[in-house]
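Here it is: the structure, laid out below.
Here the complex is missing a single protein chain, while all its other protein chains stay put.
Naming follows writing order (A and B), and every chain is counted from residue 1.
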Amino acid sequence: MSAGIEIQIIAVLTAVACALPGVFLVLRKMSMMSDAITHTILLGIVLGFFVTQDLSSPVLLLGAALIGVITVWLTELTAKTRLVSEDSAIGLIFPLLFSVAIILISRYAGSVHLDTDSVLLGELAFAPFERMVVLGIDIGAKGMYTGGVILLLNILFIGIFFKELKLVTFDPILSAVIGFSPAVFHYSLMGMVSLTTVGAFEAVGSVLVVAFMIAPPATAYLLTDDLKKMIGLTAGFAAVSAIVGYQLAVYLDVSIAGSMAVTTGIIFMLVFFLAPKRGFFADIVKKKKQKEYFAENAFLLQIDSGVNAMERAAVTSKREKKIMADLRQKNWIVGEEKYALTAEGIQQVESIKKEWFPGFQNQEN
Amino acid sequence: MANPLLLFSDYTFQTVALGSLLMGVLSGILGSFAVLRKQSLLGDGVSHAALPGVVFAFMLTGTKNTEILLLGALGTGLIATALMMNIVKHSRVKFDAALAVVMSVFFGLGLVLFTYVQKSPNANQAGLKRFIYGQAAAMLERDVYFMQICAVVLLFIVILFFKEFKLLTFDSDFAKSIGMPIGWMNAGLSLLIVLAIIIGLQTVGAILMSAMLIAPAAAARQWSSKLWQMITLAAVFGGLSGVLGTWVSSSFAQMPTGPAIVVCVSVITIISLLFAPKRGLLSRLTRQHNQKRKLEAERG
Partner (left out) sequence: MENAVSVNRLTVSYGDKPVLWDVNMEIPKGKLAAVIGPNGAGKSTLLKAVLGLIPKVSGDVQFFGEKEIPKNTIGYVPQSESVDWDFPATVSDVVLMGRYGHLGLIKRPRKLDKEIAAHAIELVGMTEYANRQIKELSGGQQQRVFLARALAQQADIYFMDEPFKGVDVQTERAIVQILKNLKEEGKTVIVVHHDLQTVKDYFDWVTLLNVRLVANGEAEKVFDSKNVNQTYNTHILLEGVG
């Protein structure tokens, strides 16, 4: 297998693995927690190394995952004092833990062969050099197996607890009432996010894990309300970003992880602008239509009350002329200088009165 | 080292320490407003988004003058802010997700540009990379001079419009009702906050900058219930951490400045949260304990 193919497989597995728990972070409005966790796992890795003195020990990964959960816990503890706001708590805790990690790495640089750069920024190009060797046989790049394992774990986690995760996300109170503890699922999810980050940082670097975790689910969120569809779309966007990002990086000869992150951003922006119901342009059009709808019916009501026929005998402004033309086309009004309602127009007036002034129905007659 | 305090008479140290001091003071002051306006994490977004601006400015001009690079940072920082605001305003994506997407994608763009530049012959990466991790020691005399000018200007504006910024932050509807131009005021204050972030970048770096914005303000809030006192204290805490962090990092081998400053300011914050009179956790616990005792005593 060529290095390029291996890199892309690693990238796709990692990107999808990151994006899956991200769906719940986005829905639960906890996206910035991924930013915090991706930074603090560095401390877990360093501390794990001090215990085991071995950079490839699984204890490091466990330590990192544990620090991730501790980060969440400390942040919530700080916010609970109500002395600082919730977002301030995030911005207080993670920089401290991250700084301690950087200081430890710098101080003991002689003994810790940890490159801050590779943890933070990742170096996917080197991933194929790390081989997985079983019984003396090379069975492919190690990253493929790491990526595969964290992806599998995430699929299992979400697959098994789908119902519970859905309930806890959309209705935490009901969930608590029927006996699923929101806290338990909250910390399980944070544990998954930490584990995933730990598994992914080697490939893409921890800062860009955030891009994979949040951008694809946020993109999918713009397109669907259905949780299952959202998860499917998220996985699709993540995989496409990984492959397109890689191709771009090769073409331009730039950072692979950076290029993938940019791709997730480009896809997000495209969907943000163009999404059929919830995109930027759709929103502009919707607001404009609402305004038009309001203006048309407002004119109808005024004509109905007899005010408009007199006061606005001469419709001058371009916008008003257009509204009048529209009303005439809908066959709600007739007349050029003075306007009168048609039978359909009277019906429309009645229905709009019910819609706009529900409280007045009983008294109208 | 014979006497660690001797450092303070060292000229290079003085330069770097002054730079860190200014960074701390500025982020303390403007951070107070950011925190009170519930924009704590905006600093994280802007500082990450500044990175591609720095590299882009370098690509365009080929210079490593801090002012030019920071101008680029300001540009992308503002673009990122506008993007976040528009995503929240025009779609269902909430602020937290918009922030996370924009900051990580801009940071990724920074890396892309950075690796692109590295291939060009005149690129010395150290000059650009200091904006990621911060590198106070690399500050030149003219950088610090530039910071001094910025600090004086920013401070002057904050003092001049203190009353307006205060009212705007506390009750913008009331401010508008008395005819204050709150659109301009809002934009102006946001710009000042972004400027403070950008100026601090080369000292503590993009990743840790958010802490400098939040921590001094959060610490100061615990000690005071008057805005000007809070801001003054935040400036003192920020400046003190800057100098202290620089001193620690110069006194010990292989001690990076940015993280040292952040640890200093975090320690101050933790002490404040625990021991501040009235608001602090300890005083809260004592109060609760006394109340309980009093209740028990009353019950007989």
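Simple rule for what comes next: contacts are C-beta pairs under 8 Å (C-beta built on N, C-alpha and C of every residue); 3 or more make two chains touch, one makes a residue touch a chain.
Since we're looking at a predicted model, the values are computed, not measured.
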Task = Decide which residue listed in B:155, B:227 or B:281 touches the omitted chain of the complex.
result = B:227
Remark   = Cross-chain touch to the chain not pictured, restricted to A:162, A:281 or A:357, is A:357
Key: Touch residues of subunit B, complete complex, unshown partner   = 36, 38, 160-161, 163-164, 166-167, 169-171, 173-180, 221, 224-227, 229-230
Task = Write the list of subunit A residues that the hidden chain touches.
result = 287, 289-291, 293-294, 298, 301-302, 355-363
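One rule holds in what follows: only the chains that are shown with their structure count from here on.
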Query = CA centre of subunit A versus CA centre of subunit B: separation in Å?
reply = 26
Subunit B-touching residues of subunit A, taken from the complex the two chains share = 26, 29-32, 34-35, 39, 78, 81, 83-85, 87-88, 90-92, 95-96, 98-100, 102-103, 106-107, 109, 116, 120-121, 207-208, 210-211, 213-215, 217-218, 221-222, 249, 252-255, 257-262, 264-265, 268, 272, 275, 278-280, 283-284
Ask   = Touching subunit A in the complex: which residues of subunit B?
value = 35, 38, 40-41, 43-44, 48, 86-87, 90-94, 96-116, 119, 132-133, 207-208, 210-211, 213-215, 218, 221-222, 252, 254-256, 258-260, 262-263, 266, 269, 273, 279, 281
